[in-house]
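Shown here: the complex without one of its protein chains, the others still in place.
Let's turn to chain A:
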Amino acid sequence: PHPRCFQESGSWFLTTTPLVRSVSVDLNNDASLVIDIPDALCERDKVKFTVHTKTTLSSFQKPEFSVPRQHEEFIWLHDTIVETEEYAGLIIPPAPPKPDFEGPREKMHKLGEGESSMTKEEYAKMKQELEAEYLAVFKKTVQVHEVFLQRLSSHPIFRKDRNFQIFLEYDQDLSVRRKNAKEMFGGFFKNMVKSADEVLISGVKEVDEFFEQEKTFLLDYSSKIKDASAKAEKMTRSHKNVADDYNHISGALNSTAADNNTAFKKHLEKYAEVFEKLRKLEDRVASDQELKLTELLRYYTRDIQAAKDLLYRRARALADNENSNKALDKARLKGKDIAQAEENQKQCLQKFDKLSESGKKELTSFKARRVVAFRKNLIEMTELEIKHAKVRRLKCCVYHYMFTRQCSGSHGKPGNMREF
């Protein structure tokens, strides 16, 4: 069953096979809870993901089931987990970004508008390109939404989360209302404070060697990976531009051929074909690079941020701990409210210790996860680059042979191919 992307009465439907996504690895090797997104439906602005679960856990009502979920419901799940105090010592899997169909939608609009002025061939071609673009965006967004769920399901603590279970199982609409202005502003404020986090994290006196190293590493790595992700994106964009140019060249060659009635016409048509092939190959290089490299970097930029958030929470707890110590000393000096201060201090210390212990585990497994994911994606990207280069080389060789053979008539002489 190949991935397909087709249109039915204004909606776009995508079916995929599993294992398309590989940004994070080893996420589904525990058969007791297996989640994937086998298909998605795009209706105007709304994307409905089919979340499919297979489980042997008794906490679920059925061993296999599917529910439709929209992006907002993923965000709701993410936010409830972030807001759960218990999970302060864990790296919260980053929320998937909103599906961005702006590009293909613009093209769809152009297609609709220009339908009357286009030839049948041009229209069919543009439609085909449009489908490819939709498919590309689909793949990306399914990838990030699926990985989000798989991160949760493969984590010993998150997989037991009640809201997670509801998300997977509840077959009605979760009725997640859109954040109102106040909540959105609150979120904005939270993000503003994030830059203050950096100061807090770097400012706090660290006693633990491990966390000191992690802090230094994460702060530096975070800016580097963000930059690499942005540069990779620009590189991918350039590939797409080159593919676009090949497309225009091919079209222009065909137009020139159409008006021509000499021997030149056939040649122009062949050349148009060459550039069309080049375009397709360039497109594939671009989209593979995007999926394996750019998306990888984007994802881990978000994941690094989640790790930093953990450090922040721990730093906060450390600060609270220190404050509670000071408060206890003060209370002892004053001779007032000592018991309360003692209790407070005990709790702060407990919280801090818990965060540190769990944080250490999380950050260690995070590194392992990151390394494995990079390895897998770099290998796959490299293999695809090699494959595409070989296909391109082969196709160019074939065309070269055809064109040089034309010169020599029926002799079948290889011509300049000798030097290859």
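Assume contacts are C-beta pairs under 8 Å (C-beta built on N, C-alpha and C of every residue); 3 or more make two chains touch, one makes a residue touch a chain; residues count from 1.
By our rule, contacts and distances are computed from a predicted model.
Novice: For the complex's missing chain, which UniProt name, "Sorting nexin-2", "DNA repair protein RAD51 homolog 3", "ALA-interacting subunit" or "Ataxin-7-like protein 3"?
Specialist: Going by UniProt, the chain not displayed is called "Sorting nexin-2".
Novice: Given that one chain is not shown, which residue among A:77, A:135 or A:331 touches it?
Specialist: Selected residue, touching the omitted chain: A:135.
Novice: Mind listing the chain A residues that contact the chain we can't see here?
Specialist: So the residues of chain A touching the missing chain come out as 2-7, 16-17, 19-20, 127-128, 131-132, 135, 139, 213, 217, 220-221, 224-225, 227-228, 230-232, 234-235, 237-239, 241-242, 244-246, 248-249, 252-253, 255-256, 259-264, 267-268, 271, 273-274, 277-278, 280, 284, 287-288, 291, 367, 370-371, 374-376, 378-380, 382-387, 389-394, 396-404, 406-409, 412-420.
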